[in-house]
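Only one protein chain is missing; all other protein chains are in place.
The first chain written gets the first letter, and so on, giving A and B; residue counts start at 1 in each chain.
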């Protein structure tokens, strides 16, 4: 077990290094002179030179990467070109907004997905199952930003929960004090994930129900209810647990779209605004932070999965 | 208690499965009797329907299988007419079962003790504590060393042989009247096989259970069973007490099976296998199902299915050779052995 954890930790290091290399390269893969692009088309020679100096673009690439990595490890991701503030500060102001959004979306996805998946599996081949699976297929096929727009439209036209539309009046950061203000963005972000979890839970349940040990339980005279909820569910949930980390990470990335629609001032919007204004240090910063969180969350899920399920014969 | 009390009487059982390619009749006319306290072996090649027979008795078929016809009389009551709730009371309590695959037949997320306790709590109204104590006793009964520790183990911590012992302990939990053992040793190493067989035999004697032993291994049958039902292509084709079956098998198929076994007591140049293959369930012969492979098959065999006939000793056989209608020679050579046909109407034999 300790061996597994150590191996898993060691595996993470090259991945994180790779992530920093890729993020670092963002600036250098831009066609043309990055300093010129950052400065804008009509900038003077002097401005371009200043930017080049400030970004350290005169050094050789490996030296630049070394500096970038060294600074990043100390929590310094440079400064925004537009505002001049440190990137970490810009991110820090918005970090929890996005994490909170992704966290609640994960809760919604897991909750809705599990219920739908279990119902579907228990009553498989009935109308309930078919309806749930069709709904899940739609959930999977729907662009979540479009679903968000529809939600806004419905809530606005029906005048349901007027507070839920409050976020549209831009707030500097963070949430208001009511769950109603968070519900629409969370639903927008979480629905697709719920569909994935529902489908996984169903197929996992159906697979488990075909296992020999389920037959053993039936041969003991156990009722179908207990077979389903005590013997099958616990086994079926194991693979579902592994996607929760992936979902959370996916939501961090997906927040880019949700935050844009709902005018939420999180890391996603920060990224988009930075891309539009070619503020590359900010883009590098947000992409790096989100990816590192994602890698670490998956690491934790992986290890805890192993710890929780050491009963499962790995062969 | 009369010596010949029949605890389980299966009559003309028929079970079919819906598949992509149509309905398949996996069990088609299985009959046998299990006397109380005795062991019956159900022998056959894979696909002969022996496992389906055992699952049909407990009504544990997969969702695409249905029992079409027949009776399963347990102490005189037809289990096929029981409600699902009545069946549940019976399963694991009066009739219990152990399966072929000890590696996959235990639930991986519960301890051995929890799994044994389940039946005790369910059928014997025991408390969790009582059940835990009894689980340890049961593990001890099936010969598991340091049972008080093992009871807390998860299945993955045990070897295949140990898991099969756990399965046996589980099935014995409620002192069942009948134990159905579906190829309990097939997946195990040879040395472990012998131990498990010995264990089942020993427990049967001590607890007075009746046992249905499903196997493809005639050696296992000879060691453990009192009676044998030979199955071929979904049917019982020969039923006899174990001595008669091994000493003087009648059916060409049984003779073929026995002759294909290596023997130590006589010198053999080579083993004589049965030619051909088991017929596909989609394409069953109209007549005797063994006819296409039988060295003695006649036009009658190919045209008409023989019935399962009972002889004066209570043994049963499904073969035209031993019927009045037999149209072949009176002395039939089967895999190097000779059998006297019963038929008198045979014109070809006595050309006087």
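To be clear about the criterion, a contact is a pair of C-beta atoms (placed from the backbone, for glycine too) under 8 Å apart; a residue touches a chain by one contact, two chains touch by 3 or more.
By definition in this document, contacts and distances are computed from a predicted model.
Matching "Metallophosphoesterase", "Sulfide dehydrogenase [flavocytochrome c] flavoprotein chain", "ABC transporter permease subunit" or "Hsp20/alpha crystallin family protein" against the UniProt entry of the left-out chain gives the name "ABC transporter permease subunit". Within the whole complex, the absent chain has one touching residue among A:51, A:132, A:152 or A:197, and that is A:152. Among A:249, A:266 or A:281, the one in contact with the hidden chain is A:249.
If you put the hidden chain back, the residue from A:39, A:101, A:198 or A:290 that touches it is A:290. Interface residues of subunit A facing the missing partner chain: 11, 14-16, 18-19, 21-23, 26, 29-31, 137-138, 140-143, 145-146, 149-150, 152-153, 156-157, 207, 210, 246, 249-254, 256-257, 260-261, 271-272, 275-276, 280, 283, 287, 290-291, 294-295.
Going forward, only the chains that are shown with their structure count from here on.
Inter-chain spacing, taken between the CA centroids of subunit A and subunit B, is 55 Å. Taken in their complex, subunit A has these residues touching subunit B: 210-213, 215-223, 231, 234-235, 311-313.
In the complex of the two chains, the subunit B residues touching subunit A come out as 58, 60, 62, 87-93, 96-97, 99, 101, 104-109, 118-119, 122-123, 154-156, 167, 170-171.
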